[in-house]
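Note that this complex is displayed minus one protein chain, with the remaining chains in position.
Which chain is which? They are A, B and C, in the order written, and residues in each are numbered from 1.
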């Protein structure tokens, strides 16, 4: 599973992208976020402090109850500020 | 008093502009229109057929109860279609 | 605000509008073009008659109203008169502001108000002759009377 981080989340995790194996029992975005928080305390801290972290699965905006599976591309980022 | 006609009203009266003396007793746009209808039967016909004739006094849109006086510039035209 | 017979260059006008002002965050514009088909017939040209003097006054009034309602850094109205060919620009309105919605809303306001107040009249020339364009804001009954008044015929 490919994970991407953008903007200040990328700066916090210290990596723009990483490849992980989805642990057994993790089936949703929320579960994946908890798992990633264990790998990156800064990620957990950012999410815990306010939760304004958005997610895309396979390049579509999704909510935290969205399913995830090995092979997915999952991205985390702050609310977008383009335009 | 200077009178101006535009668009199809100009074609109907046959003149883009004319100078008239305001007759005694004519004090409003409505009165002036009745007077002009006597000079130009085509003007009276156009007004009578539907009344979609607009008026400006001294280059401001006005209603038919607006006062008129000698020295005014009065224009008659169909609803505008610019833009 | 300008009223002119000559065509204008939209890109050049917009570039001039914002030049030198780096406080501007957004520019909204609307360009009206001569359409080749109108009322089911092909046009060869369109001629705009206007009321010199009052046209400029009305455009200035409309622009002043927009500047009073929205926090704008710049605004522009360019309107042509005379004979134009299909595809040519008729009118450009543009507004610039630090704020996106101020620019977008005031731009729509300018073209809407201009359409009901600026003293222009369109005469469309094409197959079968010429025709004075009817105002769209007229309701059905008014449109019917309008047809009566003009004879609803090519002239």
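Definition applied: a contact is a pair of C-beta atoms (placed from the backbone, for glycine too) under 8 Å apart; a residue touches a chain by one contact, two chains touch by 3 or more.
Computed from a prediction, not measured in an experiment: that's the story for all the values here.
S.K.: Considering the full assembly, with which of the depicted chains is the omitted chain in contact?
M.R.: Within the full complex, the chain left out of view touches A, C.
S.K.: In terms of residues, what is the contact footprint of the unshown chain on subunit C?
M.R.: 9-12, 14-15, 18, 22-37, 86-87, 98, 100, 103-104, 107-108, 111, 115
S.K.: Which residues does subunit A use to touch the chain missing from this display?
M.R.: Counting only subunit A, the missing chain is touched by 4, 6-8, 10-11, 45-46, 49-53, 56, 59-61, 75, 77-83.
Just so we're on the same page, only the chains that are shown with their structure count from here on.
S.K.: With centres defined as the mean C-alpha position, give me the subunit A-subunit C separation in Å.
M.R.: Spacing between the chain centres: roughly 50 Å.
S.K.: How many Å are there between the centre of subunit B and the centre of subunit C, using C-alpha atoms for each centre?
M.R.: Chain centres of subunit B and subunit C, defined by C-alpha means, are spaced 24 Å apart.
S.K.: For subunit A, write out the residues touching at least two other chains, lowest number first.
M.R.: If we look for residues of subunit A contacting two or more partner chains, we find none.
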